[in-house]
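The structure under discussion is supplied below as structure tokens; questions concerning it will follow.
Excluded from the complex is one protein chain; the other protein chains are retained at their positions.
Chain IDs A, B and C follow the sequence of writing; residue 1 opens each chain.
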Amino acid sequence: MFQVALDKVNIKKLIAALLKEGVVKAPVETDGVVELAEISEKSSVAFDYSNVKLPVKREFFPQSEVISRFGPDGVAPEKNGAKKTVLFAVRPCDVQSIAYIGKVFIDDQYQDPYFQDRRDKTFIVSLACSSPASTCFCESLGQGPARKSGSDIISFKLTNSFVFEAVTPQGEAFVKKNKKLFRGPLPKELSAIKKQEEDAIKKLSAVEVNMGALKQDNDPALWNAVAETCLSCGACTFLCPTCHCFDLFDEKHRDGGKRVRVHDACMFESFAKEASGHNPRSQKGDRMRQRIMHKFSYAPDNFRLIFCVGCGRCIMNCPSNIDIRETLAKVTA
Amino acid sequence: MAKATINREPTIVAFLCNWCSYAGADLAGVSRLQYPANVRIVRVPCSGRVDPLYIIKALQEGADGVLVSGCHPGDCHYISGNLVARRKFALLKSFLDYFGIEPERVRFSWVSASEGGRFAALIEQVVADVKKLKTKRKLVKEEIAA
Amino acid sequence: MNMIQNNPYIPAPVFVDGITFENEAKDLKTFRLAFKNKADEAAFDYKCGQFAMLCVPGAGESPVGIASSPLDKGYIEFTVKRYPTGVVTTALHDLSEGDGMGVRGPLGNSFPLEGLKGKNLVIIGGGFAFTTLRSTIRYLLSDGVRGDYGTITILYGARSAGELLYKSELEAWQKRSDLTTYITVDKGDDSWKGRVGLVPMVLKDVAPSSADAHCLVCGPPIMLKFTIPPLLELGFAPEAILTSLERKMSCGIGKCGRCNVGGQYVCKDGPVFTYSQIRHIPENGF
Partner (left out) sequence: MRRNTMQNIEKKMRDAVKGLFNEKKVDMVIGFQNGSLPKTARPYFVRSIGDVENLVWNDRCTVNLATFLPKLFERPARPKEGYKPPRIGVIVKGCDGRSVAGLIKENQAPKDGLIIIGMPCSGMKSFAKSRKGSSEVNRACSECISPAYQAADIIISGESRKPAKAQYARIKAFEAESPEARWKAFVEEISKCIRCNACRQACPNCYCKVCFADQRKPSWVSPSAELSDIIVFHMGRIFHQAGRCVECDACVNACPMGIDLRLFTQKLALDAKDLFGCVPGISGDEVPALQTFKQDDSECFITDPEEK
């Protein structure tokens, strides 16, 4: 394990070092809302937060992006112009989700060049979670507040210092390159990290999901009952770090146009509706089944991964307070 | 980015009702009245047919100004189409003003079939007012603005 | 798939080389498309049952089954129904010969014809879902291919005589001695001399043998719903019934998440499924 420490007073120096690697984006608080934003040496990073409002997936898979342009000469792919980027102090759950949707965007057969480009150019320094929200349940899904995978470096914030642990060779290279910044971690710092993780886990809500009982041919009435108060908006999916469904839309202008990729939501009534008017998922229950099954059954079948990181954003933001923890309990009962 | 004042000719999209204002425009033409060529006319059955979305959409697609004109109150071919429209446009105009969209960009007027001169004067005024604007188009799509 | 600049979202440029009206209502047209670049044509190496995204820039893309046979060289064919609410299908129908457009594909799996060599085949189609079956039949009847398979029985039905696709080919098939062809219409008229009756009824009537046979069946969901039970009664195993599904799609390459039937994507894992694969999925449509 390659661990180093940094005194809190030196954090600006670390940010300066990160800025040499590329654009740095980190959680910043404005008007009580913590959002990922581009920072400079002067910015103050919000380290004590539960999670950023919008999932970090948007850095790799933006809400909308031009994928190609067309004109009299045909169709040309769009260069997305992604810059080398450092994501700093993002939560391990969000980092994990990038690996998940990466499985979709980059598979053996087809590689999504837009996602790939951004992923290749991004260096991730995550921040282990010490202040989970009441809606967090990452541990129940085999995640946990200090999960390392996906990050290049994982950091831990303690009272007066930070501890960094290099996870990937790139992470290690960064630490070595900037070794003047760091010192060796003290034993009490290492035990504090452990304690912090244990304390965080205690704050999480526990969800027992009996995946075996999750069946797609469950009674439609059951799904309809679960989805009864659903408004068919996309708050849950748009804020979900693992939801990756999109639509391609052509915008036409005078002598050409562009094809735009936009986030789409399986909870929208129009999502699967065909031009003929036929809608294979016309009921709210059908759509709820699709969302839940996709995350907890189809993804495990296809990728051996549960497409939920337990961040709780869907619970926090559903206008009808449909709680995915309760939904799971109901449909696996 | 773009300069505040425009140095290209502005485009005005005009929704004219079939029975009065379109005929008024026609009369202006046959009477050989001169008026600016910046206007692109869309003929609609009635000013009441004009959905506020038409206007918003025209601005989004790059129109520098939008004009809606119908029969004078009381003269509507469909009796009250323009009176219903009048309420809608009163709200829309105030609504767009509220966001800071220049009032010169969205205009409503009445022109009858016999008012060729009034039509020419109206276009003259609408185009001149838009040309005087110092602020850039607000609703327009990025590509079109560029 | 043919990948332009390693980007699976970019269509290959093609032009419309021919348009055939298929029905009386004129809302079904067969488009013959030819590639602008030879390299794209070579890369578009497809099998029966596959589909492609037809791209009309400005309107968008729509998934359509390939109706020509892999052995037809120099062109590919697609039969498209125009829906009043369909943006892409309407734009396609507005194209004229010589117009440019794009094709992205071939996509999806195919009918497992290699593995069916030596077997008897029953091919059942309904309406305009007959396109990839037509591709299959054209391929099976080609010189050097027909001999690899046992008996071939075709049952094809449409709403009325005017709605039957590929009329001249149907006639030619009926004259052949190496296959049995049944053509039926839901509703006959004075000019129609053939069979009248819904596909499932005719199927019960003609009762093709399931011995050593596989069945390829494509049609609207309602037809499948009533055709599969008699097939099972005739002794076809669920694994021996192959069908092709249609869903709304955006990407065609298993990313956009739209065309799930259960855990599988119609675009990538399908469109061809055996009945046993999809029988328990609530949204299979039948």
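In the analysis below, contacts are C-beta pairs under 8 Å (C-beta built on N, C-alpha and C of every residue); 3 or more make two chains touch, one makes a residue touch a chain.
From a predicted model like this one, the values you see are computed outputs, not experimental measurements.
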| item | value |
| --- | --- |
| Omitted chain - touching chains that are shown | A, B, C |
| Chain not shown: contacting residue from B:V44, B:L92, B:A113 or B:V130 | B:L92 |
| Contact residue for the chain not shown (choose from A:S232, A:S276 or A:T332) | A:S232 |
| Residue, one of C:A43, C:V87 or C:I281, that touches the chain absent here | C:V87 |
| Residue ranges of chain C at the interface with the undisplayed chain | 85-87, 90 |
| Absent chain, residues of chain B that touch it | 52-53, 56-57, 60, 67, 73-74, 80, 83-84, 86-102, 107-110, 118, 121-122, 124-126, 135, 138-142 |
| For chain A, the residues touching the chain missing from this view | 33, 53-54, 62-64, 134-135, 228-229, 231-235, 237-239, 247, 249, 251, 260, 262-265, 268, 270, 315-317, 319-323, 325-326 |
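Following the convention adopted for this analysis, only the chains that are shown with their structure count from here on.
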| item | value |
| --- | --- |
| Centre-most chain, if every chain is reduced to its averaged C-alpha atoms | A |
| Distance-maximising chain from chain B - centres being C-alpha averages | C |
| Contact pairs, highest-scoring chain pair | A-C |
| Separation of mean Cα positions, chain B and chain A [Å, integer] | 47 |
| Averaged-CA centre spacing for the pair chain C and chain A, given as whole angstrom | 39 |
| Chain B-chain C separation of Cα centroids, rounded to whole Å | 50 |
| Interface residues, chain C side, partner chain A - complex | 1, 4-11, 13, 55, 57-62, 83, 85-89, 100, 102, 221, 246-248, 250-251, 253-263, 268, 280-283, 285 |
| Chain A - residues contacting chain C, complex | 67-68, 70, 74-77, 104-105, 107, 109-113, 216-217, 220, 244-250, 252, 256-257, 259, 264, 266, 271-278, 280-281, 286, 289-290, 293-294, 297-298, 301-302 |
| Of chain A, residues touching chain B in the complex | 251, 253-254, 258 |
